[in-house]
Structure formats: structure tokens, C-alpha cells
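As C-alpha cells, the structure follows; a few thoughts come after it.
Yeah, one chain of the complex is gone here, protein chain that is, but the others are all in their spots.
Now for subunit A:
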Amino acid sequence: MSLTAKDKSVVKAFWGKVSGKADVVGAEALGRMLTAYPQTKTYFSHWADLSPGSDPVKKHGSTIMGAIGNAVGVIDDLVGGLSALSDLHAFKLRVDPGNFKILSHNILVTLAIHFPRDFTPEVHIAVDKFLAALSAALADKYR
């Protein structure tokens, strides 16, 4: 399900609105994922506090959203642009790629909460496709 020119321009335009709140959105999406999908907590056993709004969750949410923002910038070549991150996830973190879908869902929920008027069905489909393409690029080196 490749990204059309329209998908890319919708994502870029919407991300222009999101980027000001990126830290908040990232932290909240991660907190929601850890709360609603407790199996994902297994990847963060090294954190003292996994509750929504905790320091490690806020910091890591910010890291993730920063990377997603960068991905918007390399949207024309996600596999190439995310190559180093794919190496990281494939060989060091070894996050089961099924979890990318789970985090994506929680990002969509968070976007719907913070941008109820802008997150129209048309924006939803473009962002969903983008996150799926991003997830595939992240899993590119897994095997």
C-alpha cells in the first residue's frame, strides 16, 4: 500500500500542525500503549516507572515522535532514511514488529484526542498508511 503523492502532502500538512505538540503526543501515545496493551511493558523492564506521565515515558515518547517527525522529512525514501533505526530495532532492541501496529494505533488515538477537527477520515487514512510504511521500513533489516 504505497504512499501516493496526495498521502505524502496530507501527512506533511498535518504534521505541520502536530509538530508543536509532538512531545506531548509522543509521551501520551506511549503511556496509552503501556496502559492499554500491558504486554508491551516487557520491553521496558529497565524503567523504574511505566505509568503515563512518568519521566522515562515522557522522555522516550519525545524520542519516538522526534524520529517520526524525521521520517516525515524522508517520506520519499523511508527504507533508506530509516536504515540506521532499522539496524537498531533489528539487532539491538529486537522489538517484535507486531508491536509497531499497536503503537501506531495509540498514536492515532492520541492524535484524535488532540486534533479532533483536523484528524478527519482523509487525514486518518494518510497517517495510517504512513505509519504502516514507517513500520515496514523499521522492520526492513529484521531478517
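Note that a contact is a pair of C-beta atoms (placed from the backbone, for glycine too) under 8 Å apart; a residue touches a chain by one contact, two chains touch by 3 or more; residues count from 1.
The rule is simple: contacts and distances are computed from a predicted model.
Protein name for the hidden chain, per its UniProt entry and selected from "Hemoglobin, beta adult 2", "Tubulin--tyrosine ligase-like protein 9", "NADH dehydrogenase [ubiquinone] 1 alpha subcomplex subunit 8" or "Small ribosomal subunit protein mS26": "Hemoglobin, beta adult 2". Within the set A:Ala13, A:Leu93 or A:Ile125, the residue that contacts the chain not displayed is A:Ile125. Remark: the residues of subunit A touching the chain excluded from display are 28, 31-32, 35-37, 52, 105, 108-110, 112-113, 116, 119-122, 124-125, 128.
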